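I have placed the structure first, in the form of structure tokens, so that the comments after it can refer back to it.
Left out: one protein chain. Kept in place: all the others.
By letter and in written order, the chains are A and B; residue numbering begins at 1 in each of them.
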Amino acid sequence: MWKWLHPYANPEVTYHFTGKILPWFVALTVITLSTGLVWALLFAPADYQQGDSFRIFYIHVPAASLSMGIYVGMAVAAFCSLIWQLKLADASAAAMAPVGAVFTAIALLTGSAWGKPMWGTWWIWDARLTSELILLFLYLGVIALHNAFEDKNLAGRAASILTLVGVINIPIIKYSVEWWNTLHQGSTVSKLGKPSMTIDMLWPFIFCFLGFALLVTTIICIRFRTEILARNSIRPWVRNLVILENK
Amino acid sequence: MLNKKVMTITSSNKLSYRDAFMLIIKRDLTIAFRHRDDILNPIIFFIIVVTLFPLGIGPEASTLSRIAPGIIWVAALLSTLLSLDNLFKSDHNDGSLEQMLLSPHPVFILVLAKIIAHWLVTGLPLIFIAPILAVLLHLNENSYGALMLTLLLGTPVLSLLGAIGVALTVGIKKGGVLLSLLVLPLYIPVLIFATSAIDTSAMNLPYSGQLAIIAALFFASLTLAPFAVSAALKVSTN
Partner (left out) sequence: MQFDSISDFFNMGGYAFFVWLAYGATAVMLALLVISSNSSFKKMKQQIAQRQKRETKLRQAAQLQRTLELEHDQQEQQAEKNNSKEVLS
């Protein structure tokens, strides 16, 4: 497997490889996401308790779980970049941070818009909401650190350290927030019984989830290619590439 | 003079780990006492922030005693953050930080010594002043022990975690605001458990559980943070 993976440590190979698969990802994203959203908005049945506001669920849940998934991905990339000094892992971590921040913001916004009709307020200090907000702060810190350094490689290493410190802290923060919540909040949150997902709700959800995951992959792919170019701008292969494209 | 002595000694191989550790602590304390403003200003800041809250909220004793633990702890977080800037900055500017990283001793020990010295001059005074401010805020009489104990265990965690942020931003010109963005989210667990320990003690209930968790945070950060700090310093001095 290592032999197979090895060539992809070369920025040039990876750049061309991602360039080749990118159109496929774009096509798949458009197909699955449009299918999922149309299905979710038009054909999925309304929840018997929450009515049509349940349709927010089809964005909110994928965004929330992807926001956490992207952080884990970023932490894995940070780990690889610190241990094996892989420049490409740095580049991919830098590509993931803004995407993760946007998805965290989407999860918070849609959660808030769903909470208003269901709970009666835009915001409650619920454990999940609070830890999602803190996740957004962690993302913003990583992005700010990336922007603070002039040298991209230094920035990548500094951000990698911060990401790993953050990933150790995330379980602690999550646990402490949950604990804090049960202590201070009591039972003001009338947790609606978990909506039993019927098949005709599950399928649009699967499509939406896949669609958003593919969208994340596509955007990360584009940003990843930008980062590769930025980090290799004086290499001959990048020069040739730019000359070829300008002709 | 002192700087030079320390540098020549730390770069010699004969010094034991403990000697190097003690030497750094002594040096940092001496420097701190020569610049007394750097010690005093965060403490004055702490006092002023705490006195601002009653002015903003109103002088009612019941409200104040309800929110006193939160106010004192948030003020402690902010004043620690303010004092963190000095931790590596002057050493980075005059080049002694690089000498330290180049010395044959493990960076872990030297960094730990610096953080402990920093806590002695900034964290420890807070613990002595906090009870006086607690009187101003009408803190519940049962809570003084909990306040002192949480501060004793909690402020070192703040110094240790903050040191990671400082080490990452020491090479950047405008690191101050960035530092708060990096460090404050990491402080949240300490804040939550410390204030809840104080609240629990006000109700005359045992708060050893929360205290144990803060102690766990303290030991975890004591063993792990210096590694992160030394890795970050190596990036920043590059």
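Keep this in mind: contacts are C-beta pairs under 8 Å (C-beta built on N, C-alpha and C of every residue); 3 or more make two chains touch, one makes a residue touch a chain.
Since we're looking at a predicted model, the values are computed, not measured.
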Worksheet item: Considering the complete complex, which visible chains touch the unshown chain?
Response: A
Worksheet item: Which of A:V13, A:V76, A:V102 or A:V167 sits in contact with the chain that's absent?
Response: A:V102
Worksheet item: With respect to the chain omitted from the figure, which of A:R157, A:K174 or A:R225 is a touching residue?
Response: A:R225
Item to complete: Identify the residue among A:P7, A:P23 or A:G51 that touches the chain left out of the display.
Response: A:G51
Response to the item:
Residues on chain A facing the left-out chain by the touch rule are 41-46, 51-53, 55-56, 59-60, 63, 98-99, 102, 105-106, 109-110, 113-114, 116-117, 215, 219, 222-223, 225-226, 229-230, 233, 238-239, 242-243, 245-246
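The working rule: only the chains that are shown with their structure count from here on.
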Discussion item. Quick check on the complex: what are the chain B residues that touch chain A?
Written reply: 164, 168-169, 171-172, 174-175, 178, 181-182, 184-186, 188-189, 192-193, 196, 213, 217, 224, 228, 231-232, 235-236, 238
Fill in: chain B partner contacts - residues on chain A that touch it in the complex
82, 134, 137-138, 140-141, 144-145, 148-149, 154, 157-158, 161-162, 164-166, 168-169, 172-173, 175-177, 179-180, 183-184
